[in-house]
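A single protein chain has been removed from this complex, and every other one stays in its place.
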Amino acid sequence: MTLTPLLELRDLRKTYRLPRGRVLRAVDGLSLRVLPGETLGLVGESGCGKSTLGRCMLRLADPSSGQILFEGRDITTLPERRLRALRPRMQMVFQDSSAALNPRRRIGDLLAEPLRVHPAPDGRRRPASVIAARLSELMDLVGLPVQALERYPHEFSGGQRQRINIARALALTPRLVVADEPVSALDVSVQAQIVNLFADLRRELGLTYVFIAHDLAVVRQISSRVAVMYLGAIVELGETDGVLHHPAHPYTTALTAAVPRAVVGHPHAPVLRGDAPSPTAPRTGCRFHARCPQAQARCAQEEPALHTLRPGHAVACHFPLPPGP
Amino acid sequence: MMAALLRRTGQTVLVLFGVSVLVFGVFFATPGADPTARIAGRNAAPQVMEKVRHEYGFDRPLPVQYAIMMKKLFITRDLASYTNRGQAVVPEIMRAAPVTASLVCGAAVLWVTVSIFMGTLAAAMKDTWVDRGLMMLGLVGISIPVFWLGQVANLVTQSRYHDTWLFSWVPGLGYVPFAQDPLGWFRALVIPWVVLAVMFIGIYSRVLRHDLVALAGEDFMRTARAKGLSPMRVLLRHGLRTSMVTFVSLFGLDFAQLAGGGALLTEVVFGLPGVGRLTYRALTMLDLPVIMATVMYSAIFVVLANAVVDVVYLFLDPRVRDAR
Amino acid sequence: MPADPPLLAVRDLCVSFPARGRMVPIVEHVSLDLHAGEIVGLVGESGSGKSVTAMALMGLIDSPGVRVTGSALFRGRELVGMPQRQLRRLRGRDIAMIFQDPMTAFTPVYTIGWQIDEQIRAHEKLSRHAARARTVKLLADMGVPDPAHMAQRYPHQLSGGLRQRAMIAMALSCSPALLIADEPTTALDVTVQAQILELLRRLRGTHGASILLITHDMGVVAQTCARTLVLYSGRMAETGPTEAVFDRPGHPYTAALLDAIPPLYGPRPDRLPAIDGIPPQPADRPAGCAFAPRCGHAHETCLPAPPPPVPIGPGQQAACVLPAEGTPLPPRGPMTECTA
Partner (left out) sequence: MVALGVLALMALASLLAPLYAHDVAHTDPFASNVAGTIMLDGREVDIMQPNDNPLHLGLSPIGPTWRAAYLLGADSQGRDVAARLLYGGRNSLLIAAGAAVLCLLLAGVAGIAAGFLGGVVDTLLSRLMDIMWAVPVYLFAISLSIVMVSQSVRLGPFVLHADSLLIPVFIIALVYVPYAARPIRGRVLALRQAEFVTAARGLGVPVWRIMLRDILPNLATTLVMLGPLVMALALLAESALSFLSLGVQAPQASWGTIIQDGEGLIYTRPMVAIAPGLAIVIVVLALNILGDGLRDALDVRDSGRRAS
């Protein structure tokens, strides 16, 4: 069965030029397919380029090279004006719920904005009554009272603001939603509400998610597939529990082992030493070899490609770990 | 590091070039006015006009005029005043420079010490009456026109209360070279120093207080307190030292502007024969070459001072050192 | 359970700030014991008052009009109301603190070594040279590579993990009896967090420090702390040995909080058991149990006044009416694990 991917990235790169001739390779030759209806979790530590990748996917940042295909169509160099016509079908939810909402505008105004700037499917502008009806529908969808439309962003708690952000992203019934760390700024009790909301909305509206997070447990809860990123590239990709419970890449192993679980017992000794190297440092060979406990001579010279290990599980490692029992 | 230095130098040269073009443009390329008449002065004879036109190349294209002007300013240094019977301009500026330097340096010492004291004290006593009083005082200082303050100071020290014990030591207006009589130099300059410093004391103490108060909420200030340091040490060694970064950059700019002739009004009011008063005298006689030369001189000074501030910055803030 | 008097005994600590003309209680009646060599966790969501509690113990709150009442005995000396001059001698030498964000917690314009030297020399008469020698030794102990060189570097030149190690080195520089760690790993990546937690656990053995660990992460508590105190909206919800709190939570909030964490292993629930609503603002806390509006077990006895903590097991207390009414929560039991 081959489905046309909703979103496809081909050898995508995003580099930033820094002073003193240094180059930051935020996304470093990355290929990925997002299938319709799935939730792809994107995990990695800070500075691994997952947020930049998320922005590149929607052309909110322009990639330095490579290709982005949305619904099979190349949008890599599409001018902003033409891109606008596609925006209703691809949306983003940001991490900082307060920064993503203009503090000087009312919630109702913010939510109506996409409905005002985009014509209705019949090509005409939406009349005010239609917009008003849609707004109350959206508030209902994310579980907020209609009265909230009259208020300003700062009058809400973080969780409520994130609901507003989600409502705005859904205003135009998109197919793809890229959520960039949407719950990492929230407390556990509120985080669970928002994770549930994402799951409910997917079921109700048939959405496709790219869910970016650093919290493995949250990603596992929501994702059908997981991609593990390290220094701008995917090192492991596959079905969620396959990757998290039977990792093939030493980095994924270390990552899962490092998560402090809310279970009292034997604390795990940390597997990795040191911090991740700076994404500006030049590198050769495997991007992980300097911290890898299993590194061998070959790892320092030759960069491993992401290859299929078994159906639905790919890894970028010369010496992948064997699957568990 | 080397590359950064080279880039900075390149930038400096570029700005200098830009400034010279700007100044040249203002004086000689303004639309609808004949520069010849400006240089020759009011009611100049036709022969003089002709001589000027030829000497400055006003009958030739603008870039040539610019080149001639720059050559006269920097290479042959024979730019001469027409209204003042051929007085060479550049040496005159050189003679006036020490006076300006004496005035500005003294004022700078005064304003830096007083404003650090005032700003720190206000920050330490945040939200008390001392704080409010000092800051209001600063605001008043900022709001006083310096030439008017100078006049009032003259009125008080030279006339009204000159005969009282308080101001009997104040000499008449004018300048005494340091080499000639250090004490006289000092006495002649004390009042101008204070007058010139008042506004800057206002600005700097307020900026410093604002910075220090903002810093008080920073994590590292809390760390410093958690280390068991005394409040004094926290404020001075951690707060003030960090604030110095903004303070110095501000200081560099203001100092350069003043030394470059920005202290004109003070010099005029107190009859100090510095660069500023030179400009003023030229101004009353519409002696354009002199004015242009002083403006150029001051711009060069400011640009160079900016470069120096950048270097000082490197020493003050290690983050900047690595960021370039 | 050690029988000797606790190193730190906090009783009925209350902190209130003035806002809009009245005193708003941020922290209410918090009590805890911390014995020598122990790591005690103080958990709560943002706004639960955990950081304020720590700052109050250190006497670091200096907002105008703040009122701290109750008692906090450190080695038998009362910290609440202690004059700043005495507190200052205590801070950094007997009680040290480390903070959440090691990036902003160091003064940017001095080297790491200078800042550690400064603390040592603030409390002990030591030459510059001797202080630096100790600094380098401490950095080495904390697992900082090439410590002599690292001491000469500025905070921004170090990675997050190294900065936090340097921060801990600074806190330990005068061998304090108590270390208050306020969200020490929140700003760090998980792999680095694991290293720092390992380091904190080791400190008890190597430096004999007791630790009050403040965090919002139940996972961090489970892995690090012998005993736990759960705060909710400025009040104690539950306290006890970590294992007991996690396995047999006595307060519905603790139970709900644990349930709301998505599991990394085991069966994946369709929906997470989330807690509805949000914690109340300190100014409009309900008269009764602060958790009652979000609690599935709330009934009329919860409403008139905040329930006092009642013992529900060895060393375990919960501020809930359920155990006294004979309907305690069922134990969650040790979590079933599917091993990798």
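Letters are used for the chains, namely A, B and C, taken in the order the chains are written, and counting of residues starts over at 1 for each.
Everything that follows uses one rule, which is that a contact is a pair of C-beta atoms (placed from the backbone, for glycine too) under 8 Å apart; a residue touches a chain by one contact, two chains touch by 3 or more.
The structure displayed is predicted, hence computed values, not measured ones.
The chain omitted from view is touched by exactly one of B:235, B:303 or B:316, namely B:303.
Across the entire complex, the residue among A:18, A:99 or A:305 in touch with the chain not shown is A:99. Although one chain is not displayed, subunit B still touches it through residues 14-15, 18-19, 22-23, 26-27, 30-33, 37-38, 139-140, 142-149, 151-152, 154-155, 158-159, 217, 253, 257-258, 260-262, 264-265, 268, 279-280, 283-284, 286, 288, 291-292, 294-295, 298-299, 302-303, 306. Seen from subunit A, the chain kept out of the figure touches residues 55, 58, 60, 80, 83-88, 91-92, 94, 96, 98-105, 113-114, 117-118, 154, 165, 168, 171-172.
Just so it is clear, only the chains that are shown with their structure count from here on.
We define each chain's centre as the mean of its Cα atoms; on that basis subunit A and subunit C are separated by 32 Å. Taking the mean of the C-alpha atoms as each chain's centre, subunit A and subunit B sit 54 Å apart.
Multi-chain contact residues of subunit B (touching two or more other chains) are absent.
Residue numbers of subunit C whose C-beta contacts span two or more other chains: none are found. Interface residues of subunit C facing subunit B in the complex, by the touch rule stated above, are 58, 60, 64, 84, 88-93, 96-97, 99, 101, 104-110, 118-119, 122-123, 154, 156-157, 167, 170. On the subunit C side of its complex with subunit A, the touching residues are 45-46, 159-162, 189-195, 197-198, 201, 216-224, 242-243, 246-247, 256-258, 260-265, 268-276, 278-279, 294, 334-335, 337-338, 340. Interface residues of subunit B, counted against subunit C in their complex, comprise 127, 218-220, 222-231, 233, 237-238, 241-242, 245, 316-319, 322.
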